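Have a look at this one.
Every protein chain except one is present and positioned as in the full complex.
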Amino acid sequence: MKNLRIGMIGYGFMGRTHSNAFSQVNHFFDLPYRPVLQTLCARNPARAQAFAAQWGYQSVEADWRKVVESPEIDLIDIASPNDTHAEIAIAAAKAGKMVMCEKPLGRTAAEAQGMVEAVEAAGVPNMVWYNYRRVPAVMLAKHLIDEGRLGRIFHYRAKFLQDWTISTDLPQGGEGLWRLDVNVAGSGVTGDLLAHCIDTAMWLNGPIHEVSATTETFIKSRQHNLTGKLEPVGIDDASLFLARFDNGSLATFEATRYARGHKALYTLEINGANASIIWDLHDLHRLQYFDHGDEGRLRGWRSIHVTDSDHPYMKHWWVPGLQIGYEHTFIHQAADFLTAAAGGQAASPTFRDALLTDHVTDAVLASAKNRNWVSIPKA
Amino acid sequence: MKNLRIGMIGYGFMGRTHSNAFSQVNHFFDLPYRPVLQTLCARNPARAQAFAAQWGYQSVEADWRKVVESPEIDLIDIASPNDTHAEIAIAAAKAGKMVMCEKPLGRTAAEAQGMVEAVEAAGVPNMVWYNYRRVPAVMLAKHLIDEGRLGRIFHYRAKFLQDWTISTDLPQGGEGLWRLDVNVAGSGVTGDLLAHCIDTAMWLNGPIHEVSATTETFIKSRQHNLTGKLEPVGIDDASLFLARFDNGSLATFEATRYARGHKALYTLEINGANASIIWDLHDLHRLQYFDHGDEGRLRGWRSIHVTDSDHPYMKHWWVPGLQIGYEHTFIHQAADFLTAAAGGQAASPTFRDALLTDHVTDAVLASAKNRNWVSIPKA
Amino acid sequence: MKNLRIGMIGYGFMGRTHSNAFSQVNHFFDLPYRPVLQTLCARNPARAQAFAAQWGYQSVEADWRKVVESPEIDLIDIASPNDTHAEIAIAAAKAGKMVMCEKPLGRTAAEAQGMVEAVEAAGVPNMVWYNYRRVPAVMLAKHLIDEGRLGRIFHYRAKFLQDWTISTDLPQGGEGLWRLDVNVAGSGVTGDLLAHCIDTAMWLNGPIHEVSATTETFIKSRQHNLTGKLEPVGIDDASLFLARFDNGSLATFEATRYARGHKALYTLEINGANASIIWDLHDLHRLQYFDHGDEGRLRGWRSIHVTDSDHPYMKHWWVPGLQIGYEHTFIHQAADFLTAAAGGQAASPTFRDALLTDHVTDAVLASAKNRNWVSIPKA
Partner (left out) sequence: MKNLRIGMIGYGFMGRTHSNAFSQVNHFFDLPYRPVLQTLCARNPARAQAFAAQWGYQSVEADWRKVVESPEIDLIDIASPNDTHAEIAIAAAKAGKMVMCEKPLGRTAAEAQGMVEAVEAAGVPNMVWYNYRRVPAVMLAKHLIDEGRLGRIFHYRAKFLQDWTISTDLPQGGEGLWRLDVNVAGSGVTGDLLAHCIDTAMWLNGPIHEVSATTETFIKSRQHNLTGKLEPVGIDDASLFLARFDNGSLATFEATRYARGHKALYTLEINGANASIIWDLHDLHRLQYFDHGDEGRLRGWRSIHVTDSDHPYMKHWWVPGLQIGYEHTFIHQAADFLTAAAGGQAASPTFRDALLTDHVTDAVLASAKNRNWVSIPKA
């Protein structure tokens, strides 16, 4: 087992989930690499020091360029706000580092395009942290679909519902609230929440052909934390779209931060001629499965508690019936990345995979603006 | 189709459910008999008249003996309080009438014994209204068990939870509250609620061998509606027992009117080596079914929405997905009774079946009193 | 209590639900009218005779014009296929009869417009059987919204999912399958299922401003029962739309008969600043309610078992905890209509209310065809 020295850019919410993944992955998976938390890079020195101490980083550095160029670093993991992804990733690729990047890849497909080109030109292992693919129940859904159990797909529907920005008192911008600042985030829920839904959807159900969308900003101006002034809100608070997939299925997608009662309710459903699947993030260890092949009077939605040893990833954890949580999706993704990276390979979703999602989010925003159907460019 | 003239004794809650069953049954089932609501018998003349008008009874009579002896009556249906069951049923049988009786059959097995002997001596069709056997989901459970799908049975558990007597202000006795008067009711939740659980359990899982019970009266005295005085409460407010069935399975049973948050939560679960079943009255149209024979990673509790045309009784109702309710169990039971009665047969649960339940409730009360295990007499 | 003589046009699924409503309504509600099942009108004489016998109709008539003109009839109830609604309703109104009509009112808004004008010109009580408004849980939702408990509304979403037409072997047209014949039905799921969703939505959340829709016919041709030939399918199998309401809220709507695992899953959710509501038809006696005003750490979705005596309509039925079913929504609607009609009033939803729904379904179909946003004409 070789050491793999991590340069972590960012120490926010995602800095924590990634650091935890690297700390835990060798305890549960047999891997070719042992990640070493080498350098934590962030702007606020006191907070960076505290974070590094808590997670055991060996050094702290304020300038990401130094981390990218350091010979002591094997892998750059980008967990900083969206507006920093492209520049860091491209520099890291050029420096020959492996690159992992928090989603969305770029704020726009144009921005992401350059990132894809950089990692592919450099030939470095890369991956984007669309972590929900690695929920065991979601991975089980993927296996069932790939085995053809659902038959012809008629419908897909996905929602990501939150309620944390309903108050008009919530400011925008700066530490912890950059997701409300359009310049930093690129968009609102479209890039933050719908991007997850779109990534999973295309992975499970193939390419999206075209979309018709509408968006809304319910609260038009908010105090900006950096300027101290009341400023127009540039992000979309809610984003809804209809989609038609290449395989002929129809879909509804919706994301909002104004759905009172839901904290992080990512739900997906897929209806096939032979079987259907439902999953939601609030009870992430369950998969609902309906199999039309069951005996008629005994058909019903099965609530599969995805905690058995023959379920994806679960033999690495505890015993049947004992559930894992949110953070484990990152650990699974780290395990898969490290396995692939040992062979010099990228892991799914690669930068190229994630570029496709940026194309869809671009189309959603364009459709909402122009009030028409917008086709998605092909990969 | 022949008319079958009903003499209904009682106009309380059960008088309504039975009257509704007779009113509705021919609309949905093809039957050899058409019940005619001939005579309503009850003590309060004004209320009896109003009830008769509402349901279309052709006459009203205050003295049940006249109804029992009337040549215009073919069937006596006893929906009056428990302390009246035996005398009326025995007289009706002697008069050669068909007899239906609300549960429990007698206040004690000794009382019920005489009723069984009377209907059997007279050879008249008879039945006790343990209506929950005719919930489609419960009947489906019965079919699955009889087909041997569950394999060896290890466990049975049943509860009937209510919360309507928690207030100390609630009086006992008289119209609408006779269930709290031990002289009228015979017992508290043991005869009222546990009797349902026991009837279903023995029907599904065979005879109970022995029980160990405990009971409690949480509120020791209440105003009595008939005397106007504060009097000791003689009924059991809660009744819990362990049981061992003849087939070697173990069980817990519980009934209470002090389970805050539950109105009429009758639940049952049965675990077999190959499959398990769960049902509850608050969502009565669903059966939960777990089949160990399902492919390993796809095993899960199936929530069967028992509304399809191949589900018990359901082809008589609407279209798949549309649920029926509580009152329909009585309609089903009326349909089954009328079919059997046309051939001169009793319908399940017969008076003799219901006597067995009285033996168990007697044993439960004796065990609670004497703090020992009590064996159930064999049928 | 006066008799009100019903002329029932049609004996299909809806003929049964309406006949049952009239049979049952006086057993449970104190009303100014007693409906009398006077005449059943249908084309197949043998089946009409059997249906009339089962439900107690006093006569049978093949020609609806004779029923409309009969002095023995007070009310015409139209439960026949969609293509017959307008002609019968207009004639009935002209004859001065009260008119009840199964939904959708017309196959198009243009057709419905004439019906509205006829009943309003005649000044006769009228109502359209959008029965789901009278589910007690849905009515409770209406009360909560009208009391302002939800605050500003941000989101509405509704679906009506079925799976009964997935098989290519299913024919179209004729008895029992006219809903698949576009000439008779007018449209597919848009008029059959979405119409319900739209009616409830505008009742709860006010007018819809504009829509963007897409539809699909998954199975392009089916055997036609009347011609015996394989013919193109003209209906929409699935219909999805985005909507913006006048109150600024955003919505997704979807209906399909290709959602494997769902029989009649009508679901609705509404998110307000202060509270949210979820309901579904598969467990129709429950309302999910989230109140942000609850103490922080104790906030949660409440699963309200809408069976208490202080819940809408429920004091008329059994005791708390005991559920009612699908058919009861029609009984409630009949009760409300009879109460209003005694004062010469129409009952909600009136023909005029239902016309608004036809305007929206027209807009949905136009939007799907022309791939643009379509505005809804104002009432």
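Chains: A, B and C, in written order; residue numbering restarts at 1 for each.
Methods note: a residue touches a chain if its C-beta (ideal position, glycine included) is under 8 Å from a C-beta of that chain, and two chains touch if they have at least 3 such contacts.
The structure displayed is predicted, hence computed values, not measured ones.
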Inset, instruction - For the chain that's not shown, point to the residue among B:Ala273, B:Ala366 or B:Ala379 touching it. - result: B:Ala273
Inset, instruction - Consider the whole complex, including the chain that is not shown, and state which of A:Ser80, A:Ser187 or A:Thr307 touches that chain. - result: A:Thr307
Inset, instruction - Give the residue, chosen from C:Glu61, C:Asp181 or C:Asp291, that touches the chain omitted from the document. - result: C:Asp291
Legend entry - For subunit B, the residues touching the chain missing from this view: 154-155, 157, 159, 161, 163, 166, 212-214, 216, 218, 238, 240-242, 244, 248, 250-252, 254, 256, 258-262, 271-276, 290, 292, 299, 301, 371-373
Inset, instruction - Write the list of subunit A residues that the hidden chain touches. - result: 13, 16-17, 19-20, 23-24, 26-27, 54-55, 162, 164, 262-265, 281-286, 305, 307-308, 317-328
Legend entry - Sites on subunit C contacted by the missing partner chain, in the whole complex: 140, 144, 287, 289, 291, 294, 296-305, 308, 310-311
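Rule of thumb we're sticking to: only the chains that are shown with their structure count from here on.
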Inset, instruction - Please indicate the chain closest to the centre of the assembly, with centres calculated from CA atoms only. - result: C
Inset, instruction - Between subunit B and subunit C, tell me the centre distance in angstrom, where each centre is the average of that chain's C-alpha atoms. - result: 36
Inset, instruction - Give, as an integer number of Å, the spacing between the C-alpha centres of subunit B and subunit A. - result: 55
Inset, instruction - Could you tell me the distance, in whole angstrom, between the mean C-alpha positions of subunit A and subunit C? - result: 42
Inset, instruction - Check each residue of subunit A and list the ones that touch at least two other chains. - result: 299, 301
